[in-house]
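Apart from one protein chain that is not included, each protein chain of the complex appears where it belongs.
Each chain gets a letter, A and B, in the order it is written, and its residues are counted from 1.
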Amino acid sequence: MGSGRDWTWFHRLGSPRWFYETTGRWLPLLWAVTLALLVVGLVWGLLYAPQDAKQGNSFRIIYLHVPVSFLALAGYYIMAIAGAVGLIWKMKLSYMVMKSAAPLGAALTFLALFTGAVWGKPTWGTYWVWDARITSMLILLFLYLGVLALQYAFHSQDTGNKASAMLALVGTVNIPIIYKSVDWWYTLHQPATIKLTSAPSMHPDMFKPLLVMILAMYCFYALVLILNTRVEILQRERKTGWVRDLARQADTGPDNQ
Amino acid sequence: MSNAHNAGFTGYLQRDLLLAYRRHGEAASPLIFFLLVATLVPLGVSPEAGRLEPLAPGIIWVMALLATLLSTEGLFASDYQDGSLEQMIIAPQLLAMPVLGKVTAHWLVTGLPLTLVSPIIGIMLSLPSDGFIPMMASLALGTGCLSLVGAVGAALTVSLRKGGLLLSLLVVPLYMPVIIFGSATVQAGIDGLNWFAPLAILGAMLATAVALCPLAIAGALRLVSSN
Partner (left out) sequence: MQIEGANGSGKTTLLRLLTRALEASSGSVFYAGVDIDQCLYDYREQILYLGHQPGVKLNLSAEENLRWMSPASTAPEAIVSALADLGLRGYEDVPCYSLSAGQHRRVALARLLTSRAQIWLLDEPFTAIDKQGVAFLEQCMQQHLNQGGAILVSTHQDLAITGVRKIRVEPADDAGGF
């Protein structure tokens, strides 16, 4: 490899075993932080933040809806980047991360749509509104489902990974186009827009718990992604020595590890 | 050049056109599908011109999209099965060139006839007269995009047996911007607004697709062949 630079740290990053062991050490902390932020954010937002002038208490769903939507979109990019790293540097671990990010992102997108519907009923009287944000979320869900379907469609896991990674990249290029197009389409047909998340006119007391929740969701995403990837690692590497040792240790009882 | 046979853009374009001509029944089916489903709409909605007219641009575009989607599945299938795909991949020329030739042939056999037949559907669905030229322009450019993007999905799923349904799932979300601007072009024409603006965006999408899709398709074909 290159000009005397030591790339071993980079390639060590690609070792599933290293990932498993390192995350094992940090996992309890991550659990604690995530739970703390979630509890604080939810309690603050759902119980203590001031009521909205127009929407009353039903607007509180925003504390779930907005962070989840953020992560649903960010999650797609994370998945696509993991796929790209896997394609370029041929790292197995990267593909495992991508594989874990897909169902997580899809679930978050579904949750975003669901919370959007819950918000819609008291606010506009219907569960579904074809506004720009919701429609874009729906298309994002389809993009996720496509990546998921492609992963499991091939006999060879390697081919499935690479094909999903390619599709995720194609989707990445398209997401800005899709969002802009849907936005344009909506304003074309609905000049008086009632934006679902009009953040500008938000009172700071309403905004702070939202920030907490967004942070909490990022931690939650990281936590679940790591947990999923660890499971994926164990499954894929189940024939190797170190996984067998782990299983043996688990069988003989909770010895000191 | 010792082994450089007709392996470039024009070579594959001509070959695929010849193959489509030999299988003309198969090649005509997207067109017939287009006509058939356009007949379904009045049956399902209403025969009144007043109710069909506002829906016409959207319906024509959705039907054109479905017809193109249907025909995309077979784009690489026969080459994959008889071994021509492998020869395409190991040829010295850039894989993007044969790919572009094949997709262009596909458009000439699917998108272009759809565009030319669309006025008939327009009449059947009470499309206002101002909408005809924008409709044909938008279909001409839009079906080009649809062929290119559809080919990416076709390449990814060519080795799968029930690839058709998966192909639809992969490709339809990517088709959505095309249909948004395609039908908006027609609607703008009907409303007397400037329909060149959304058409220009369709053109930009087509240009981007021509630049990027062949690379994605080539990558997917190489991946699928390396089994």
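Methods note: a residue touches a chain if its C-beta (ideal position, glycine included) is under 8 Å from a C-beta of that chain, and two chains touch if they have at least 3 such contacts.
Please read all numbers here as calculations on a predicted model, not as lab measurements.
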{"item": "Interface partners of the hidden chain - shown chains only, full complex considered", "value": "B"}
{"item": "Sole contact to the chain not displayed, among B:50, B:92 or B:192", "value": "B:92"}
{"item": "Which residue of B:18, B:36 or B:49 touches the chain not shown here", "value": "B:18"}
{"item": "On chain B, residues whose C-beta touches the chain left out of the figure", "value": "1-6, 15, 18-19, 22-23, 78, 81-84, 86-87, 89-92, 222, 225-226"}
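To be clear about the criterion, only the chains that are shown with their structure count from here on.
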{"item": "Interchain centroid distance [CA atoms averaged], chain A/chain B, Å", "value": "33"}
{"item": "Chain B residues touching chain A - in the complex, by the definition given at the top", "value": "152, 156-157, 159-160, 166, 169-170, 172-174, 176-177, 180-181, 184, 205, 212, 216, 219-220, 223-224, 226-227"}
{"item": "Chain A residues touching chain B - in the complex, by the definition given at the top", "value": "139, 142-143, 145-146, 149-150, 153-154, 156, 159, 162-163, 166-167, 169-171, 173-174, 177-178, 180-182, 184-185, 188"}
